[in-house]
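I have a structure here, written as structure tokens, and I will follow up with some questions on it.
Note that this complex is displayed minus one protein chain, with the remaining chains in position.
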Amino acid sequence: MHIPDGFIDLDVAAIFYVLTLAVLGYSLYKVRKEDVNLSLLGIVAAGIFAAQMLNWPIPGGTSAHLVAGALAGILLGPYAGSLAMASVLTIQCLIFADGGVTALGANIWNMGVVDVFVGYYIYKVLKGKNEYLASFIGGWLGITMAAMFAGVEVGLSSSFKYGITTTVPVMGLWHGILGIVEGIITAAVVGYIHTTRPDIMERAGEVKVGKITWAVLGLLILLSPLFAYAAEAVGYSEPLENVAEMLGAEEHTIYEGLLPDYTVPGMDPYIGTLISGIVGVGIVLLLGVGISRVHK
Amino acid sequence: MKTDVAIEAKDVEYIYPDGTVGISDVNLKILEKERIAITGANGSGKTTLLLLLSGLLKPHKGYVKVFGYEVNRKNTEQIRRSVGIVFQDPDDFLFNPTVREELLYTPAQLDMPYEEAIEVAEKYAKIFGIDKLLDKPPLRLSGGEKKKVALAAVMMLKPKILILDEPTANIDGKTRKRIVEMIEKFDGTLIIATHELDLIPKFANRVILLGMDRKMAVNGDLSILDDKKLLEEVGIV
Partner (left out) sequence: MTDLIEKSIKEASSYFQNFFSQEYFREGFLQKVDVRIKLIGIFILLLASISTFDFSKTFTIFFSALVLAKLSNIRIKLLLSRIWLFTLFAFIIVIPRAFMGVKDFYFLNFGEFVYAIIFTFRVVTAITLLQLLILTTPFNQILAAFKSFKIPQQFVFILGLTYRYIHLMFSELLRILVARESRRIKKTGFVEVWRFGGKSLGSFFIRTFEKGEKVQLAMNARGNDIKSYIKPFSFTQSEMLFTIFVLFALTWWIMI
């Protein structure tokens, strides 16, 4: 899910740099104020890096990697967690060329902010009911939301010609499926630590979960397809046409994407995306309940 | 209190968060320039005792005083400036990206001017034979090299009290000889935890023996090293 350089426009990149820096700045402030153990933070980040290198076999002969943003949030709390993920992603960019330099802000936003905060709050809200279910859904929804944001970023960019109504559903669906592995592993890790060293997780900064949290979470979920809708409404595709003209080609309808089937046919694309999203959430929720039964 | 007492421990007890006793009933006076070996079986609490004596852990019962300063938040800086400790596992101890930064880490915290710090660092790198490794990251060093870097990083600051946890564990003969040489040359208060009994006479004149009950069994001169029965009782041989 690491976006390379050249996929997103510089203005989109700049917006996500600003958003990311704001969140990281606040996280640093919180971490400083709460006197969080910096060594622990750095070494857990190294641990997450190591965990990401594992190649989980999945049916069909391929394999999947853990992103572990939600896990970082659950283990360290959202502020320290986002800093740990930012550290991992920066190193991946500057040593391994995984993810671009201009796209680093967006990449940290997706995997180090959205994944971490969504994962953490879902876990926090649901853990009273069931520890496994809470961490499974946290891990799954965190990564799926992160992927949808990646879809928003490339979709809004005119350099990347596929429109947002294609990129968001494609990324969301693909990672919604892969995210099940992420969810299962997150649940197994959290469950194991919860039974062996519960003190570790009690230390992760206590953040109160109130109505605001729910509102923000709900908003985030609604927001990703809304972006698409708004972009279409204000005709964000304009710069795209300029590019096309420059290339001597004419831009054609944006709905004719790679996989147009992901929206419900004959329906407004926003509502279509939303419906397919909700159906997806439903399926995964059911799966989650099933898996947490198996774990018990 | 007398000025020549380096470390004093009274009724010290430390219990880990999970409830296991780290060490208890420690009463100890270590004089300045004294050279002490702490020995005992695995799990007898050697490391815990070292951490307590160095002021890194605060005892749950009793107190530890370093040069008359009791271990607490207020005195932290005073104590840290006079005590140097090297951990058993250099991977826990060396956390900087390169050997050079490793040597410069503590001087930077002490606000030592850069030129002065680099001069001392390079001098000690030469003494320890690690001057060719300065730009390497610690993770690429061998076990012996890491031990030397850790020791150099602490000894270059000339601490009044030097505390070493198993300085000769897991290293080859040549490195071991060099490290023993360096330790012998040190002229401050020395506290070493080790279970290599043959090394003790080389740099200690007092032995503290920890029993399996995590209490001090013996606190005396080197003659206890010949007491086979006692050593067997505490599980060393």
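For this structure, a couple of remarks:
Labels for the chains are A and B, by order of writing; each one numbers its residues from 1.
FYI, contacts are C-beta pairs under 8 Å (C-beta built on N, C-alpha and C of every residue); 3 or more make two chains touch, one makes a residue touch a chain.
On a predicted model such as this, the values are computed, not experimentally measured, just so you know.
Checked against the hidden chain, the listed residues A:Met1, A:Leu75 or A:Ile164 yield one contact partner: A:Leu75. Remark: the residues of subunit A touching the chain excluded from display are 4-7, 10, 24, 28, 31-32, 37-47, 49-51, 53-59, 63, 75, 83-84, 86-88, 90-91, 93-97, 100-102, 159-162, 181, 184-193, 196-197, 200, 243-244, 246-250, 252, 256, 258, 294-295.
Subunit B residues in contact with the hidden partner, per the touch definition given at the top, are 51, 54, 56, 76, 80, 83-85, 87, 89, 91-98, 101, 104-106, 108-111, 114, 117, 135-140, 153-154.
Everything that follows uses one rule, which is that only the chains that are shown with their structure count from here on.
Per-chain CA centroids place subunit A at a distance of 46 Å from subunit B.
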